[in-house]
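If you scroll down you'll find the structure; I have some questions about it.
Left out: one protein chain. Kept in place: all the others.
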Amino acid sequence: MKLYEYQAKEILKKYKVPVPAGAVAETVDEVRSATAKIGKTVVLKGQVHSGGRGKAGAVKLAKTSDEAAAIAHDLLGKTLFFAQANANLKVNKLLVEEALAIKHEIYIAITQDRTTQRDILIVSTKGGMDIEAVAEESPEAISKTPIDPLLGLTDYTARNALFAAGYDKTLIAKTVPVLKALYAAYIGSDAILAEINPLVITDDGAVIAGDAKWLIDDNALYRQIDLQSFGDSSEDDPIEAEAHRRGIQYVRLEGGNIGIIGNGAGLVMTTMDEVKRAGGAPADFLDIGGGAKAESVRNSLEIVLSDPNVKGVLFNIFGGITRGDEVANGIIEGLAALDVKVPIVVRLAGTRAAEGAAILKQTNLVPAETMQEAAEKIVALALKN
Amino acid sequence: MKLYEYQAKEILKKYKVPVPAGAVAETVDEVRSATAKIGKTVVLKGQVHSGGRGKAGAVKLAKTSDEAAAIAHDLLGKTLFFAQANANLKVNKLLVEEALAIKHEIYIAITQDRTTQRDILIVSTKGGMDIEAVAEESPEAISKTPIDPLLGLTDYTARNALFAAGYDKTLIAKTVPVLKALYAAYIGSDAILAEINPLVITDDGAVIAGDAKWLIDDNALYRQIDLQSFGDSSEDDPIEAEAHRRGIQYVRLEGGNIGIIGNGAGLVMTTMDEVKRAGGAPADFLDIGGGAKAESVRNSLEIVLSDPNVKGVLFNIFGGITRGDEVANGIIEGLAALDVKVPIVVRLAGTRAAEGAAILKQTNLVPAETMQEAAEKIVALALKN
Amino acid sequence: MSILIDKSTKVIVQGITGNAGIFHTTLMLDYGTLVVGGVSPGKGGQKVIDGRVPIFDTVEEAKKATGATATCIFVPARFAADAVLEAADAGIDLIVCITEGIPGHDELVFANVVRQKGARLVGPNCPGLLTVGQANIGIIPDNIFIPGPIGVVSRSGTLTYESVDALTRAGLGQTTCVGIGGDPFIGTRFIDVLPLFEADPETKAVVMCGEVGGSDEEIAAEYIKTMTKPVIGFIAGLTAPPGKRMGHAGAIISGTSGTPQAKVDALKAAGVAVAESPSQIPGLVKLALGL
Partner (left out) sequence: MSILIDKSTKVIVQGITGNAGIFHTTLMLDYGTLVVGGVSPGKGGQKVIDGRVPIFDTVEEAKKATGATATCIFVPARFAADAVLEAADAGIDLIVCITEGIPGHDELVFANVVRQKGARLVGPNCPGLLTVGQANIGIIPDNIFIPGPIGVVSRSGTLTYESVDALTRAGLGQTTCVGIGGDPFIGTRFIDVLPLFEADPETKAVVMCGEVGGSDEEIAAEYIKTMTKPVIGFIAGLTAPPGKRMGHAGAIISGTSGTPQAKVDALKAAGVAVAESPSQIPGLVKLALGL
């Protein structure tokens, strides 16, 4: 789950990571009063799920309340293009924060690393820059340090990570506690990414989180009661959002024309690949999961068909726990409830495949023996359509 | 550092271990209003650093505010004998708590265990009883379970400890979270003992800490800012309390007549033993520590002499970091500042022992070559005195 | 011979009294798996599945009473980490965790603990493993297998079944099939399974099914260069877009990492015959074995 900067900063505050004085605002009046309360130059930052907000024109400085109000008037409700997200996103909220007197900026992130099977602490002394660009231009300015999951981020680990990135030695003692607090926030919120870019060292020596990018582990949301309300799918693809609400594993794919429904992630991906090999373009990834019941099959069909680009649907089920007859019944239910105008090819194998095939005989669905045959058939039918 | 029950329960509350509704009171009026606020039968418990308070008459039930006030009038300021502490202790505060409707009582403790080099969770299904008595009479009702310091108290460890003690299986699911919260409180407060006896399961199925005994690791007080004010030495021996204030490692020994000052815990204990072998009785343990300066030597002498039972003082210094001349100067300073009426024997060995001996030649202190000789000399002089 | 499990492996099932636990334990027993007990805290002393399987309150008790060396975990995601830790602490050697949806932080913790205890974890979020004709620990449908010389290892469940089914239809039987799981953090990776197949005298060739995300296939490719036995590979997700999680928590292309092409290239460079479709797998196996 992606968080907005202002939400991430609420987490940071809870774990005593210093953040700039500030408030989130939804109206021009709120921006005006927040600016007045801060009482010095502020920065106004549009709250969207994307980086590169400065380049998109969603970050502005204001010296006075009037100036802030004018900017807010312009930005609130405006839709801007964010290159990093490759999307037009609407600015619904502004984070109003004191502008910091920046002496140094560094980049700090903690994230789960698959290679080391650890959380890693990433430090770059080139703060404010995109980490991938730094990795190419000055790799010596970056350190990546695995964190022992049982000990957590110890003082020496944090310190050594800063030394390794070539950080100013005189600033280490005051930066280590901030890194430890960040780690506590990361673990405490079940984050899979906590990125502070920049971490600002101010003219008067304070260490403050300037920005924050934060991803929460969806699998851990059950125990993050306070964070559940932070979820906001308004920027997501509407079909994906609807599938998510119904608890269906669905990913919409750009430029596709064949809807894909299968059981098991690997099989569904392989089905997508087969459709491509057969000359079609997969329009989605949809995994009905193990042991799916008729209702979820019907639901899945409805989700896939709600994409107007879909010219045909391919069901590919290899039954293990999932039973072919149960899937067939779900398809029948779906056909009855929905006004289906595109061809559907169904390939059933494994547990109760024969029973499923028998059920589907009464319909005008096209059966297939193998995945390859199914892919070829649906592409042919959909193109003909 | 020992805590009073009401202080321990503040820690428990912070870590979400359920405790009875209640308040601590120092006056009859406070007891009356606390009772009224609770609005049902209360138990009044004298706050002293001792167990066995019921038997000492420091725990009473009261059905009404008037009854509570009458008991408070009687108990507050009263000095009672507590067999467990083997001391007369004054009741300065009362904890006023709702009386629980007790269905079951068990005993739970977490403490540091030297044998396993772990924290251990101790469960006894004979709650409300002294654990040592249960250990003798029904050892099968007790389980002792080591806790992995890196994982903390896991669900299964807590569960298995309860199973091992023969705890009612139907109560396990609701007791495990309380044990985990207790462990969090234990670790979070740097406790070396957290004992809940009894842990009460009420008629309506709640699991509540009825009593609490709590010891904090003195070495960790630097990071337990909130707990530092919980220290209360009013019940301690006054000379020990004064030594503690001055940062001196001093233990007063009952029935002694020879004051002991040395460097290093093992050496001081051995000096005590030698004095006993020589026919004397050590009056204290005092370790001036490594590298002691003249001032702390003078301070130590003052502490030891403030015990009126002391008929003679034995200095036993084996110099390593500690220098014989520095110690000698401290003794000279002490003699000048204090009106010393008892004999003093000084044995200096190791680093700068000869220089120290030279300094002490100007005094009427009695030198000794060995520990044994020193012990024999001071006993002879003190008895003659 | 076989790898990891055989008919003498004594297995307990944690979370046996849930629906999935009862259902799959029955299938495991029917296949001949030596399921010697189950664990369900508070239900110790009962028996399930027509009195065939005794229940214990704790893994420690179950191990003591039965001598089990393997466990199969079916408990829900929020209790699964604790179940893995309990099994490791009790000295179980092989811990198979079927459960899906466990928080990543919990996985990092228990993977470390299992390693420290010297145990082996398969999964989580995996279908388990099956040694043909001997034992089945998990949820793999057993009726698609026939005995033979092919070892199978895969990150995906149903894709494995598809591949095994294709092998079986082509008359190519299997030794052991290991579903290592689709999460980013799993206890047993390709690199851990391949040496076991390499050392198993009964296994003559290995089929390895990977997918987008991570670099476990690339790491495995380095090892494959040193293997004497042929490996036939398949990578799912050639059409998966970057930045999107494809069902499995681990199936995601992050920036330049985890792309299918890098995996295919690494495998080919290691001499692996990479199938473009599961249907090609049997042919490539026959070619490799000179059949």
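Every chain is named by a letter (A, B and C) in the order it is written, and numbering of its residues begins at 1.
FYI, contacts are C-beta pairs under 8 Å (C-beta built on N, C-alpha and C of every residue); 3 or more make two chains touch, one makes a residue touch a chain.
No experiment lies behind these values; they were computed from the predicted model shown.
Q: Please work out which displayed chains the absent chain touches and list them by label.
A: A, B
Q: Based on the whole complex, identify which of C:116, C:143, C:226 or C:261 touches the chain you can't see.
A: Reading the full complex, the residue touching the unseen chain is C:116.
Q: Among B:150, B:206, B:294 or B:383, which residue is in contact with the omitted chain in the full complex?
A: That would be B:150, which touches the missing chain.
Q: Who touches the missing chain here, B:33, B:233 or B:270?
A: Considering all chains, including the one not shown, the answer is B:270.
Q: Kindly note down the residues of chain B that lie in touch with the hidden chain.
A: 112, 114-115, 117-119, 132, 148-150, 187, 190, 192, 217, 219-220, 222-223, 249, 251, 253-254, 262-270, 272-277, 282, 285, 287, 290, 318-321, 349-351, 370-372
Q: Could you list which residues of chain A touch the chain missing from the display?
A: 148, 151, 154-157, 159-160, 163, 169-170, 172-173
In this text, only the chains that are shown with their structure count from here on.
Q: Taking each chain's centre as the mean position of its Cα atoms, how many Å separate chain A from chain C?
A: 28
Q: At what distance in angstrom does the C-alpha mean of chain C lie from that of chain B?
A: Measuring from centre to centre gives 54 Å for this pair.
Q: Measuring from the mean C-alpha position of chain A to the mean C-alpha position of chain B, what distance in angstrom results?
A: Their C-alpha centroids are separated by 54 Å.
Q: Counting only residues that touch at least two other chains, what does the list for chain B look like?
A: Each of 151 in chain B touches at least two other chains.
Q: So which bits of chain C are touching at least two other chains?
A: 109, 113
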